[in-house]
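Take this structure first; my questions come after.
Left out: one protein chain. Kept in place: all the others.
Moving on, here comes chain A:
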C-alpha cells in the first residue's frame, strides 16, 4: 500500500510540474497514423484513380474537430467527389468509398470491407473516428441490364424493383445500427437519357419512387433529390448524348449541390 500511495503521489507531483508522461496516459483508442493509413488506403484503392482519371480517390486524413463525411456512390459520385471536397473545405473532411459503389447488392460488403481495412481495431493505427454524415446512393447499377458482363438491353436487369427495395431496406437498417450517430442522406438516382446503353430511360423515376417508398419507413433519413436537380440541365451537362455520365461542369454543379445539402445537415 505504501508503495502504491507513493507512486500515486509521485504521479501528481510530476503532473504538478507540467511534465506528465504522455506515454502512460489512459487511452482507449490510439491516434491514427497518417503514413500507415495513407499507405493502406493506396493498397485498398489500387489504380482506380488512374482508371477514372480523377483525384477523388486521393487519400484524405481525418482532421481534429472537423466533421467526417462519407460519400457512397457509383461513377456519378466519383465525378462530383472533388467538387464536394472543395466546397466543404475546412468545414468537413470528405471521404468517399474506395471504389465504385455498384449496385445495392454490394453496399454492405463494400462498407464492411472499408471498415475492416481502415478502422481501428481492425487496422491498429487506423481511423478512429465515427462518421458524422453518410451521403449514399445506389440505383444506376441496379436498373441496368447485363448480358454476361456487358451492358445490353436484351440481357437481365441486375435488380428487379422488388429486390432493390429489399436491399435498400437492408442498407438503411445496416447504416442505422452500425452508425447510430451519423446523419444519413440518400441521394436519388440521376436520370437515364434516351438511347443509353443497357439502361432504359425512365427507369430512374421508377427506382426513385421505389426508394421513396422504402425511405418512408425511415423519416430521419434525409433525401437529396439529385435526380430533380440534374434533370433540367441534363443535356448541357451530359458527357455525350445517350451517356449517363456528366462533364466537368455537370459534376461540379452536382458537387456544389451535394455539398450544400451536406452542410445543411451537419
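Heads up, the rule we're going with is that contacts are C-beta pairs under 8 Å (C-beta built on N, C-alpha and C of every residue); 3 or more make two chains touch, one makes a residue touch a chain; residues count from 1.
Throughout what follows, contacts and distances are computed from a predicted model.
Missing chain, UniProt protein name: "Sulfatase-like hydrolase/transferase", from among "ABC transporter permease", "Sulfatase-like hydrolase/transferase", "Carrier domain-containing protein" or "Germination protein KA". The chain not shown here is touched by just one of A:36, A:50 or A:209, and that residue is A:36.
The chain not displayed touches chain A at residues 2-7, 9-17, 19, 21, 23-24, 26-28, 30, 36, 39-40, 43, 116-117, 121-125, 178.
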